[in-house]
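Just dropping this structure here.
Shown here: the complex without one of its protein chains, the others still in place.
So, chain A:
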Amino acid sequence: MKYEKPASQRTSGHRGSADDPLGVNSEIGRKLKQYYDDLVSEEIPDKFAMLLTQLEASERSQQGEDKD
């Protein structure tokens, strides 16, 4: 029992502890975040906002028809 880790380190969602295989001490972990952050910060094409606007509009017009 005395070897058991504190609860905070047992939480599998916990990031950044020394034994985190993808934490700040890991080259792979750092590269992975760099790779992903680059992708996340890319400019988002307008088409996604336009798509959602279309979806919303078609839903509204359907509701309008339902009420008639």
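By definition in this document, a contact is a pair of C-beta atoms (placed from the backbone, for glycine too) under 8 Å apart; a residue touches a chain by one contact, two chains touch by 3 or more; residues count from 1.
The definition used in the following text is that contacts and distances are computed from a predicted model.
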Legend entry - Listed names "cytochrome-c oxidase", "TonB-dependent receptor", "Heme exporter protein D" or "RNA polymerase sigma factor", with the criterion being the UniProt name of the chain not displayed: "RNA polymerase sigma factor"
Legend entry - Residues in chain A touching the chain absent from view: 4-5, 10-13, 15, 19-23, 25-29, 31-42, 44-45, 47-49, 51-52, 55-56, 59, 63
